[in-house]
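Data first, discussion second: the structure below is written as structure tokens.
Omission of a single protein chain aside, the complex is shown with its protein chains in their original locations.
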Amino acid sequence: MDSSKIRFGVIGSGRIGKVHIENLVNRISDSEVVALAEVVQTEREKIAQLYHIPKTSGNHSEIIGQSDVDAIVICSPTDTHYPIILEAAASGKHIFCEKPLDLSIKKIKEINDAVKKAGVKLMVAFNRRYDPNFFKVHEITKAGKIGDPHLLRITSRDPAPPPEEYIRSSGGLFLDMTIHDFDMARYLIDSPVTEVYAQGRVLVDPVFEKAGDIDTAVVVLSYENGAMATIDNSREAVYGYDQRVEVFGSEGMVTVTNNTPDNHIYLNRDGVHTALPLNFFMERYTESYLGEMQAFIQSLLEDTEPPVTGEDGLKAVQMGLAANKSLKEGRPVKLEEIS
Amino acid sequence: MDSSKIRFGVIGSGRIGKVHIENLVNRISDSEVVALAEVVQTEREKIAQLYHIPKTSGNHSEIIGQSDVDAIVICSPTDTHYPIILEAAASGKHIFCEKPLDLSIKKIKEINDAVKKAGVKLMVAFNRRYDPNFFKVHEITKAGKIGDPHLLRITSRDPAPPPEEYIRSSGGLFLDMTIHDFDMARYLIDSPVTEVYAQGRVLVDPVFEKAGDIDTAVVVLSYENGAMATIDNSREAVYGYDQRVEVFGSEGMVTVTNNTPDNHIYLNRDGVHTALPLNFFMERYTESYLGEMQAFIQSLLEDTEPPVTGEDGLKAVQMGLAANKSLKEGRPVKLEEIS
Amino acid sequence: MDSSKIRFGVIGSGRIGKVHIENLVNRISDSEVVALAEVVQTEREKIAQLYHIPKTSGNHSEIIGQSDVDAIVICSPTDTHYPIILEAAASGKHIFCEKPLDLSIKKIKEINDAVKKAGVKLMVAFNRRYDPNFFKVHEITKAGKIGDPHLLRITSRDPAPPPEEYIRSSGGLFLDMTIHDFDMARYLIDSPVTEVYAQGRVLVDPVFEKAGDIDTAVVVLSYENGAMATIDNSREAVYGYDQRVEVFGSEGMVTVTNNTPDNHIYLNRDGVHTALPLNFFMERYTESYLGEMQAFIQSLLEDTEPPVTGEDGLKAVQMGLAANKSLKEGRPVKLEEIS
Partner (left out) sequence: MDSSKIRFGVIGSGRIGKVHIENLVNRISDSEVVALAEVVQTEREKIAQLYHIPKTSGNHSEIIGQSDVDAIVICSPTDTHYPIILEAAASGKHIFCEKPLDLSIKKIKEINDAVKKAGVKLMVAFNRRYDPNFFKVHEITKAGKIGDPHLLRITSRDPAPPPEEYIRSSGGLFLDMTIHDFDMARYLIDSPVTEVYAQGRVLVDPVFEKAGDIDTAVVVLSYENGAMATIDNSREAVYGYDQRVEVFGSEGMVTVTNNTPDNHIYLNRDGVHTALPLNFFMERYTESYLGEMQAFIQSLLEDTEPPVTGEDGLKAVQMGLAANKSLKEGRPVKLEEIS
């Protein structure tokens, strides 16, 4: 990088876009936000003023074309990722893109080819890798402290279902929600996933059935090294956001509990009572959003490969599509069947 | 019962036989042990003297034939269960039998028919139902405090593999070890299991492969009410006996941690350190062996059906055979396929 | 000992007497109970029959005089300890005595002299030393794993106040309840206590005030090695029996949580809920009663000094009397002031 600070253009200032802008402006010293593309004008102006963003537009191409933009952050809807990434790569901009890259393997491969050809860096926002809990689990497993990994258990349950409108366009449970767990499964065990077996149900709300989706699922993964993983998902855990993993191996085990707003323990005649888990991803994963962005910026500054690549983005989607196929056909599906 | 105390004949005084004798003699006031059958003479005499058992024999038929024996406890090898139960039923003795009843569905059905015809009571020793932790989980789920159950997770890992000789005659992981988890799955969710999907590996010791067995497994169960369960097993958890369950439902979740010998927390420069789980079943399930026997005796005294029946014994074996078939054929297996 | 088993005479078969009889008869293989003295005839006969105790009497002297009694267990009221011990020592019987030995320093010194002169062994029943939690804390501190001890914190709160009648004859909070904590303070830090500072209040029930007693207290202890301890007591913790210690030193810290009947964790919309502590000493200290008796028997079999001596019995009472004096005079009291 020529500049002393990485100059970012952000595309999309919805909920997650705001998180990235806040981190880039206020919490990371090596970055600044020089441009914002947002289709909703009032929102665009409000954010620009709040964060002193000099240039704004309703059209992302304007931002991508700006000569003082080093890298872009894509927080727009999934179906816009493909054209935006191709355009940004062609303009020589580095790219940080929200998950999933796309729902089509073919398009993701095109994305990866384009990025490679353009010589720009692409990082996919699997933020959970930067959650302090999961980061620590990864550190311990990577250091060999549990020996060879044999079993991984991932629990991932949302506090409440999204609105019906969101459900209809989400891509389905496996590609919208489990996709994070698929990446986690790849992050925590360093061996290729070879097979996916999935079961799903509608137990939470019939609205999922109407949308051709499921709300409760169990997935079993097979790894090349013999390890196995289970994932369990629900769209509604009434007690809050339930995000845990456990890795068991030949020399030990590591697991994590949920995060809570405080550590109080209250005892009365009825029992011992403690705090519920943090309610949802904005509270639970606050630090992970900062961490992933810092890692991206570091890869730009040091000219190294981003820690979560387009290949990682491809694999997670491939696993989601394999889970869909498994659910439909009632049998385990080899990952190589999905291409 | 005519007698004020239930008079027991015990068949087999190996490790688990001794546990039952200790409980019947010293910890339960409504019972006495009046006869012991044990093929090893020195062992038989030692135990008889220690517990003041008046009558002993190397032949179980002598014990079964004794007129002052109200009920027998069968702790002999699995392949002896079938003939002993038939003989005991024919003699009008009530029967408490270690798991599994047998490895053949046909023979178990014969057992259940014989017992029914004879009008005697049969209880199968799925002791874990009487572990205080699992008992509490059952109590909470049964009371509706988690609403409708959606997901069950069972972790069951032994501290170390059994000797090779044991492995060769164990009936295989699913019928020797997972069978307890199959019963737990039926105990904790009150709906018939309809399908079993199993994956297995040899990751702990090649000796399992030589024996045609596996040492690490993941099982997925489907219930008629839509709930799903996962079971994960390993023959070797170096940190001790890992026995946990978690039931998640529409209104909450309940889980348990492992039991430890003490509750100490030690902090030094290196970290915070606490006690490992109790090492194995003799320590962990001490109270459950007492509890199951008390429940059996209560069913005799009150002339009610034992809480764990021959039908429960049948179902667990059926699930084990389904898991074997699933493992072999690489597909989910309906329970009705096993008959 | 000539006999292969230690032959015990038990004096007093109230609540704690029954615990010792049960352990001596059913849980310890090196002992038998050959005689029981109990003033209430119906109680005496019931217990004798239940445990097959051959000889009983309403008069303890008869029991002490029995030639086949090797050792006596004293579970009668505190004011009877002094004469019984003197009589037993004179008869050459070993003695296991419930706490406190007496409330008078002078009489305790006489007891210790008599026992020494008679060459018999005396153990005082500070059972908590054999609780698995506190035993572990002791093991860790003794092994030097926390370095030099600096601070000890003892929390000891009963679930509910005793009956008024008991309060009136209890000897007061410090000699009835805190006495266990005084012994714990001596057990966990291996240095003489030199000073006691006590504050007390009536916050639970005015009945304590009427009895000239207190129900809530804080005590500060000073040790010769510079360490300090705090003790906090209440006669009523509505959430159950609260029994915890924490030792902090130059190289670390060790603490314990309370024991619970099970390890369940239940989560619903309202919070995370776990089990209350075990309700009172009969449940919490079950294993410690067994442990102390085994230790006493071991000292008899190996002819070594009992692990809790008459000197230990003396010191705990001395601390209690110092606490009383401190409370009355509103100042720290040196232990040497109490003689």
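Order of writing sets the chain letters: A, B and C. Residues in each chain are counted from 1.
In this section, contacts are C-beta pairs under 8 Å (C-beta built on N, C-alpha and C of every residue); 3 or more make two chains touch, one makes a residue touch a chain.
Here the structure is a predicted model, which means the values were calculated and not measured.
Pick from A:V39, A:I105 or A:I140: which residue touches the chain that isn't shown?
A:I140
Please pick, from B:C97, B:A275 or B:V333, the residue that touches the omitted chain in the full complex.
B:A275
From the list B:I16, B:L267 or B:I338, which touches the chain that is not on show?
B:L267
In the whole complex, what residues of chain B lie against the chain that is missing from view?
The list for chain B reads 238-240, 267-276.
Can you list where chain C touches the absent chain?
Against the left-out chain, chain C lists 148, 150-151, 153, 155, 157, 197, 199, 201, 203-204, 216, 218, 220, 222, 226-228, 230, 232, 234, 236-239, 242, 248, 250-253, 330-332.
Go through chain A and note every residue touching the omitted chain.
That gives, for chain A, the contact residues 26-27, 132-133, 135-137, 140, 145-146, 251-259, 261-269, 275.
Simple rule for what comes next: only the chains that are shown with their structure count from here on.
Of all the chains, which has the CA centre nearest the overall CA centre?
That would be chain B.
Comparing centres built from CA atoms, which chain ends up most distant from chain B?
Comparing chain centres, A lies farthest from chain B.
So, what's the distance in Å between the C-alpha centres of chain C and chain A?
Each chain reduced to its C-alpha mean, chain A and chain C end up 58 Å apart.
With chain centres defined as C-alpha means, what is the inter-centre distance between chain A and chain B in Å?
Between these chains, centre-to-centre, one finds 43 Å.
Name the residues of chain B that each touch 2 or more other chains.
Residues 251-253 of chain B touch two or more partner chains.
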